[in-house]
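The block that comes next holds chain A.
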Amino acid sequence: MDTVFYSYHDFMLATKTITYVLMGLGLFGLLGFWLFLTGRDEPIRKY
Partner candidate 1 sequence: MKNQSSLLRRMGVFTSVLIAFFALGQPAQSAAKATGARANPRVDLVTLGSGEKGREMPLVKFKHDQHTQALAKNGKSCQACHQTKTVNGQEQVVFSFKETENLAPSAKKEAFHASCIGCHTELAVAGKPTGPTEASCRSCHNGESGLVSSKESMRFDAMLHNRHIAAKTLQVAGAKDNCGTCHHTGFDAATGTFTVKRGTEEACLTCHLTPAQKARELAKNPEAADAFGPIAKRTPSNQASHAMCINCHLQVTAKNATANSGPAECAGCHDTKITQHYAPAQADIKALASMRLDRGQPDAVLMFPATTKKEDKQGGMLPVSFDHKLHEAAATDCRTCHHKQIAACSSCHTLEGTAKGGFVTLDKTMHSQTAARSCIGCHNQATEQPQCAGCHASLPKRMNENACGTCHAAPVGVASEKATPAALSALEKEERSRLAAATIQARNNRTVTMVAKSDIPETVTIGILSNEFEPSVLPHGKIVQTLTAKAGESKLANAFHTESTTLCQSCHHNSPASKTPPRCVSCHAVDPQKATSGVPALKAAYHLQCMTCHARMNQKPAETDCNGCHKPRVK
Partner candidate 2 sequence: MNTHDNGAKNTLLTPGNVITAIILLVGLFITVLRFTKGIGSVTALDDNNPWGIWISFDLLCGVVLAAGGYTTTSAYYLFGLKHFRSAVRPAITSAFLGYAFVVFALHYDVGQPWRLVYPIFVSQGTTSILFEVGLCVFLYVTVLAIEFSPAVWEWLGIKKLRSLVLPLTIPLTILGVILSTMHQSSLGALYLIAPSKMHPLWYSSFIPVFFFISSMFAGMSMVIFEGILAHKGLHGKMDALHLKQADGVVLAFGKASAFVMMGYLFIRFYGVAMDNNFKYLFTGYGLWFLVETIGFVALPAFLYAMGARERNVSLMKIAAVITVLGVVLNRFNVSQVAFNYQLDASERYFPHWMEIGVSVFVVTLIITAYRFICTKMPVMYEHPEYKDAH
């Protein structure tokens, strides 16, 4: 599955697309981890 890139543009297009997807996943992942991290601190208050 090794793609040959002949131009830097093609390379960037591929890597940036992946990065954007990972960024989205990462943001949700961090939020989840934050909740996991602080889960025992105190109960989440409901309004």
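As a selection rule, all candidates are chains of the complex that A comes from, given by their letters.
Just so it is clear, a contact is a pair of C-beta atoms (placed from the backbone, for glycine too) under 8 Å apart; a residue touches a chain by one contact, two chains touch by 3 or more; residues count from 1.
What you see is a predicted model; the values in this text were computed from it and never measured.
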Options 1 or 2: the chain contacting chain A in this complex: 2
So in the complex, which bits of chain A are touching candidate 2? 9, 12-13, 16-17, 19-20, 27, 31, 44, 46-47
